[in-house]
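Only one protein chain is missing from this complex, and each of the others stays in its spot.
Chain nomenclature is as follows: A, B and C, assigned in order of appearance, with residue numbering initiated at 1 for each chain independently.
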Amino acid sequence: MSSKLNVGIIGAGRIGRLHAEQLAFRIPQANIVAISDVILEAARRCAADFGIPFAVQDHRAIMNNPNIEAVIICSSTDTHAQMIEEAAAEGKHIFCEKPIALDLNRIHQALKAVEKAGVKLQVGFNRRFDANYARVRQAVEQGEIGEPHLLHIISRDPAPPPIEYIRVSGGIFLDMTIHDFDMARFLIGSEVEEIYAAGGVMVDPAIGEAGDIDTALITLRFENGVIGTIDNSRQAVYGYDQRVEVFGSKGSISTGNNYPNTALVRGGQTIHRDLPLNFFIERYADSYIAEKQAFLDSIQLDITPPVTGRDGLIPVVMGYAARKSYEENRPVKLSEIYP
Amino acid sequence: MSSKLNVGIIGAGRIGRLHAEQLAFRIPQANIVAISDVILEAARRCAADFGIPFAVQDHRAIMNNPNIEAVIICSSTDTHAQMIEEAAAEGKHIFCEKPIALDLNRIHQALKAVEKAGVKLQVGFNRRFDANYARVRQAVEQGEIGEPHLLHIISRDPAPPPIEYIRVSGGIFLDMTIHDFDMARFLIGSEVEEIYAAGGVMVDPAIGEAGDIDTALITLRFENGVIGTIDNSRQAVYGYDQRVEVFGSKGSISTGNNYPNTALVRGGQTIHRDLPLNFFIERYADSYIAEKQAFLDSIQLDITPPVTGRDGLIPVVMGYAARKSYEENRPVKLSEIYP
Amino acid sequence: MSSKLNVGIIGAGRIGRLHAEQLAFRIPQANIVAISDVILEAARRCAADFGIPFAVQDHRAIMNNPNIEAVIICSSTDTHAQMIEEAAAEGKHIFCEKPIALDLNRIHQALKAVEKAGVKLQVGFNRRFDANYARVRQAVEQGEIGEPHLLHIISRDPAPPPIEYIRVSGGIFLDMTIHDFDMARFLIGSEVEEIYAAGGVMVDPAIGEAGDIDTALITLRFENGVIGTIDNSRQAVYGYDQRVEVFGSKGSISTGNNYPNTALVRGGQTIHRDLPLNFFIERYADSYIAEKQAFLDSIQLDITPPVTGRDGLIPVVMGYAARKSYEENRPVKLSEIYP
Partner (left out) sequence: MSSKLNVGIIGAGRIGRLHAEQLAFRIPQANIVAISDVILEAARRCAADFGIPFAVQDHRAIMNNPNIEAVIICSSTDTHAQMIEEAAAEGKHIFCEKPIALDLNRIHQALKAVEKAGVKLQVGFNRRFDANYARVRQAVEQGEIGEPHLLHIISRDPAPPPIEYIRVSGGIFLDMTIHDFDMARFLIGSEVEEIYAAGGVMVDPAIGEAGDIDTALITLRFENGVIGTIDNSRQAVYGYDQRVEVFGSKGSISTGNNYPNTALVRGGQTIHRDLPLNFFIERYADSYIAEKQAFLDSIQLDITPPVTGRDGLIPVVMGYAARKSYEENRPVKLSEIYP
C-alpha cells in the first residue's frame, strides 16, 4: 500500500481543520488534493496551513475532480446526506462526519445511493478507534470477561455548548448521546432493542427553555440479553469524563479518563492529580487519526470500512427512541421508530 | 457515658454471632446479659465463645428479663416484626436486622408498636456506617460536589446463595437490592418517587427456575430531581464489588473496593493486585461495629437512632416497586405500592 | 489452643495501653492478670479501662507472680534489658518493645539470659505483621518476582517528635530507621553487610542543634547481593508515608499507603482523595494485634517466635553503622560495629 490516495475535504470548520491537519501530517497514505468551504477564506487558511494545493468555495469542484478518489465530508450536518449522494454519484469513497442526517428517510436514501454506487462509506464514530475502548471491545470479543451481562457508559462534557447550538442540535440524545449509542453497540457487539430514558434540566435552565435537557440516564436492553446504562451530563466541572465498564460472567473491564500527565501530588490537604484532558480534540486525537487510517486502508484493501452506513443509521434511530421514551416516560422499542 | 448497657441477643446464627462477638470484644459500652436461639446448642456455643452468662432457647427469657435494656434481633426474618412488638411491649430498645418484614402491613404494625412504646428502634443497614459511604454522604451533605445530579451504585456479590435460599428470599429486589435502596436514600438524602427495573437471568438458570432473576439494573428518580442507577449481580467472579458514585454540579465523588493489601505486582504479563475483600463479613466488619455503637449511643444520649423504622420500611416498598416494574416493564411510582 | 495464657504488662504509657487494650478486647487467647507502671495512677487507669484485675507500681509484683506465664515489656527503653533478664530469671516468656537496649553489650547480656532460661523472646517489630509488608515478603519468599535485585523503603513520619525526645532518642538511625532496618532484613531475607548513610537537617534546625539529623537516605548492601535504599524524613506534611518496593528478575512488588477511605473526588481544580492514615497507631493497628497473636501462638505451640532476640540486636548494629557512615561519609561494614 505504498501508493497514496487522493483525497478532497469538504468543510473547513473545526472538525474539517482537524481532519486536514491529520491527513497532511500524520497519515502518509493520504494526499490532500483540495479543500472546500462555503466560507472561502476558511478553506484558504486551511490550505495554507496544511499545504493543500486547491482551496475552493463550491464543493462541486471536489466532486467533479476525477483525480480525487475519496472525500471527507465535514460540512454542516444538514448537508451530509446530499454530499454523500453527490460523492456516490461520482464514484468517490466517502468518509462522513456523524450524523448522516437527522431524518431517517434522508439517511435511508443516502445509504441507498452509496449501495448503488458500490463505494465505501465510513461514518465518523472515531471513539471506536480510541485505545481504551478498543481494548474493552477486544476483551469482550475474545471472551476475556466471559459473556457480557452489564454495560455502563459515562460520557460527560466539560461544559455545555452555546444555547444557539442547543436549539438546532436535535436534542441531547441525537447530538451527544449518539456517540454513546454507537459505543454501546460497538462494545457489546449486539443490537439494542429497547431504550428507557430518564433525564432532566440540572445544569442550566436556559437549556430547558431551549426545549432540551442537559442530564440523562438511559437504560438499554440488547438483543443478546445484556442490559446497559448511559450517563450523560452537559457539564462536568472537572473536565471531559469518558469512562466505560463491561461486566461479564468471568470478570469486568473498565476504563478511566486520560490525563495530561501521571504526576501525583501529596500535599498538606489532599493527595491529588491534575484534571483529565479537557475535551474531545485532545482526548480523542489519536482516534481521529486511526479512523482515517482505517478508512484509507478499507479503500486500498477493498474491505468493508469498520464503521458502516448502518452504523451511522442505528444511533439516530436510538436517539429518537430515547427522546420518545423520555417524553412518554416508558421503555420504547427501536422497532417503534424504525421497523 | 461510662455506664454500660445491658443487652440481650436474639438469634445465634451467622449474623447473631457477629453481633455477639463485636458487642463482647469491640464495644466496651455493651454488656451482653443473655443470648437465645431456637437451636439451644447454637446459643450455648456463642455464649461460651464470647463470655455471655446466659444461653437460652426461648427468646422470652430475654424479653422478660427486667435487667435487659436493649435487644439485638437476629432471628429469622419472618419473626422480626413479632420480636419488635414483644420487645416494645417490654419497653426495651430494639436493634433489628433488615428487613423488618416482607409484608408492608406487618411492618406498619411493628412500627406502631415501637412508636406507642416510645423505645428506640434501629434497623441494621450497616453500610451507612462504612467509611467509604459515610465519606460520600458527607460530601453530598456539605455541598462538596455541589447539587447532586446523578447516582450510581454497583453492588455485586461474589457468588449466588443456595437455590433453597433464593426460593424463600423474597426475590433479588427484596433480598439484595434492599441494601442498595437504603444506600440510595442515604447518599442522596431525598426520597425516591419512581423506579424502573430491568434485569434477567444471566448467572444461573436455576435461579430463573426458582422464580427469581440474578442480574438487575434499576433506575431511580428522586423527589429532588436526582436520577440514579443500581447495578446488581449475584456473581462477580473477582469478589465482592461495592462501589458508588455521586455526580453533581461541582464535581463527583466515587468509591472503590477495599482490598486485603495495597501491594501492586509488576509481572511479565500484567500489572496486578490481589482480589478485593471477598464478602460482607470482611468488607463491612467495621460498619457493623459502628452501627451498634451508634445504636447504644442513641439510647444513652436519648436521640433518634441514625437508621429509623421508616428507614426500614421504605426500602421494602422500593423492593416491591422494583419487582412490579420488572414484571410490567414500566416505571412504577412508589405511591402505587404504599400510598 | 483453647486455654488462655496469663499475661502481665509492664508499662502503661501510650504503647502499654495499646497492648493492654488489644490483649483485653482483640485477643481471646490472652488473660491479662496485672499491669505495672512506675506511675501507679497510669497503671490503675489502664486496669480500669481494660478490666485488668491488678494494677501495681512495682514491676516485681508481676515478675514474682507464679501465675503469670508471659510478660509484655513496654517500660522505658533504658529498662528493657533489665526487665528481660528479670523475666527470664523467673522463667517467663517475653515480649519486649524495641529496642532491647542501645548498648550492644547490654543486648548481648540480655539475650544470653533468655537463652539460658530457655524462654521465648519476641521483639516488637510489629510492621512485619502488616498485611502490605507480609504480602511483599510472601512474594519475595515464593519467587513471585524472581530473584530480588533492588529494594526501596520509604518511611516518613507526619511530624517530628519534641526536641526533648530527640535529645535522648539515640539519633534518627537508632530511633526511627531501626524499624526500616528490620523491614529490610525481613523483606529480603538476607543480612546487610555494608551501609552508606547520607542525610541532613532539612526539617527543623533545632533538630540539628540537638545533635541529630531529620532527613536520611541510606544505601544497604545485602550479603545476597541485593542493594537497597531507605528514605527517612521526620516530616511529611501529608501524613505517615510508608511504602516499599522490591524489584527482581521476574518483576516488582510495591505497596502504597493506607487511607481512611477509598473516596475519589473529581473537583474543579484537581482529582483528589483524603490524606493517608496519619500515624502508626492507626496505620499499624492490625499489625500490633497480629504480633501479639503470633507471640502467644509461639508459646502455646512451642515454636520460635517470628521476631527473635537476634532480630532485636541486628537493627541496633545497623543503626550504629549508619551513624558512623554518616559521620565519616563512607560505607561502613556491620562487622566494624559488631564482629
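List of remarks:
Criterion: a contact is a pair of C-beta atoms (placed from the backbone, for glycine too) under 8 Å apart; a residue touches a chain by one contact, two chains touch by 3 or more.
In this text, all values refer to a predicted model and were calculated from it rather than measured experimentally.
When the omitted chain is restored, the residue from C:R45, C:H108, C:R221 or C:K324 that touches it is C:R221.
For the chain missing from the display, the contacting residue among A:I39, A:V265 or A:I281 is A:V265, taking the whole complex into account. Note that of C:I35, C:A117 or C:V203, the residue touching the chain absent from this view is C:V203.
When the full complex is taken into account, the listed residue touching the unshown chain is A:T255, out of A:T255, A:N278, A:T308 or A:N329.
Where chain A meets the omitted chain, the residues involved are 25-26, 28, 49, 131-132, 134-136, 139, 144-145, 250-258, 260-268, 274.
One chain is missing from the display, and on chain B it is touched by residues 236-238, 241, 265-276.
Residue-level contact of chain C with the missing chain is found at 146-147, 149-150, 152, 156, 196, 198-200, 202-203, 215, 217, 219, 221, 225, 227-229, 231, 233, 235-238, 241, 247, 249-252, 329-331.
What we mean here is this: only the chains that are shown with their structure count from here on.
Distance from chain B peaks, on a Cα-centroid basis, for A. If each chain is reduced to the centroid of its CA atoms, chain A and chain B end up 43 Å from each other. The residues of chain C that reach two or more other chains are 265-268, 274, listed in rising order.
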